[in-house]
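Written out below as structure tokens is the structure these notes cover.
The other protein chains are all here in position, but one chain of the complex has been omitted.
Take a look at subunit A:
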Amino acid sequence: MASSVPFHHLACCFSVSQQEKECFQQQLWRTTRARYSSSRIRATQQAVKASSVEVPAFPLFQPSQLEEAASEQLEPADPDFYKIGYVRSMRAYGIEFKEGPDGFGVYASKDVQPLRRPRMIMEIPLELMLTVSKKHPWMFFPDIIPVGHPIFDIINSTNPETDWDLRLACLLLYSFDCKDNFWQLYGDFLPSKEECTNLLLATEDDLLELQDEDLASAMRKQQSRAFEFWEKNWHSGVPLKIKRLAREPERFFWALGIAQSRCINIQMRVGALVQDANMLVPYADMLNHSPEPNCFFHWRFKDRMLEVMINAGQEIRKGEEMTVNYMPQQKNNMFMERYGFSSPVNPWDEIQFSGNARIHLDSFLSIFNISGLADEYYHNDELSGSEGSFVDGAVLAAARTLPTWSDGDLPPVPSSERRAFKELQEECRQMLAKYPTTSEQDQKMLDSMSEPRRTLEAAIKYRLHRKLFIKKVIQALDMYQDRLLF
């Protein structure tokens, strides 16, 4: 069963930053859509902790220690954090902002019964946000850019289709310079350059540590694009008004990373105009990601507030983390590229298998008690009962990514099944072997490094997660073989 893991509780395996809404903070995989038993959390927490921290699937350390450690590490955020928003009529209902070793998170402060309607937990007024419309004409809400300011020319020069992050980064940097702007206060709570795991700030070595050429080249392209933009608009002859916004390219990269990872794209209606907008929303960006989220964003037109609402029918326990789905149905590399985090149990991760080997989908699903349509596989708790915690997001991803066949009632032929999964396993092992390091070595490297650079950590974790995922697929195939009924 997939577990709900507050990832930050695992000291080692996370990419920390807050710049990216934290990586898969919880893999909350509900047994049934609405119910969520807390007892299971503990049980499953152990297993997944185990599986991601140590290579074998069986927990070798006591869960209680970890949990205590986990809850100890979570401390309430600086009281000023909520105060500066409260004074400006932002409200948070029934939640707390807590800080862990990996950054901020939003946690429920009381139980919530499943309701018919989504319940609001946060409302942020428009005046606190930084918003740019996606299309021409650029409209800023709130309009902090004065008419003649050269930053507007810079924004004007960007490509309307693709350069939304550059615009937002310029806006963010300008807001730090704006007198009495809320972001001057709020910026202190954003992750700083050292805490960011966005690969824009990664060095060449870090990119090499990724052990994934595609991602590395994509990141290089992004970096060069950002650098070009900075050079073009922050050359030495530029007026001081602009120059002081980003004196070094690293500051601009940081702002760009923040803009990329914390941006929310929403269709908002202001007055009579409905437009797509990229928003940087102060408190709502502290929500972390989960493939099965608690909350979603809603724009309230009446008083121009962004609401963070709990899903209808969602039961929340006290202390549970509030999560949003950042990018639906994306692979780890997409998350890494944009947000800078990855997860070993991303249920949408993919492995490219070559060859014709296929296994029977229905028997795979039934062995692991996975129910639901292809879009929404979930582990069915009721059926499995005591089976425990093997099935997690990785297995669900395996169910999606393994080449399968399914033909109505045709039963699987045992010999061809065996042959198929042997081939697939072999392929996975070959993929693992292609990596210069094994996952144990990666883990050891992470443990041994004392206070590594965040980007380096993120990179190592990325490849570690990849390897763990492949390992999990292998294990899943093993189990499949064991349990296949003939």
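One rule holds in what follows: a residue touches a chain if its C-beta (ideal position, glycine included) is under 8 Å from a C-beta of that chain, and two chains touch if they have at least 3 such contacts; residues count from 1.
Basically, contacts and distances are computed from a predicted model.
Set against the options "Phosphatidylinositol-glycan biosynthesis class f protein-related", "Plastid transcriptionally active 12", "COMM domain containing 2" or "Transport inhibitor response 1-like protein", the UniProt name belonging to the omitted chain is "Plastid transcriptionally active 12". Among the residues A:156, A:192 or A:441, only A:192 touches the chain that is left out of the figure. The omitted chain makes contact with just one of the residues A:123, A:165 or A:320: A:123.
Those residues of subunit A that touch the chain absent from the view are 11, 18, 73, 75-76, 78-83, 86, 89, 91-93, 99-101, 103-104, 123, 175-177, 181, 183-185, 187-195, 250, 254, 302-303, 450-453.
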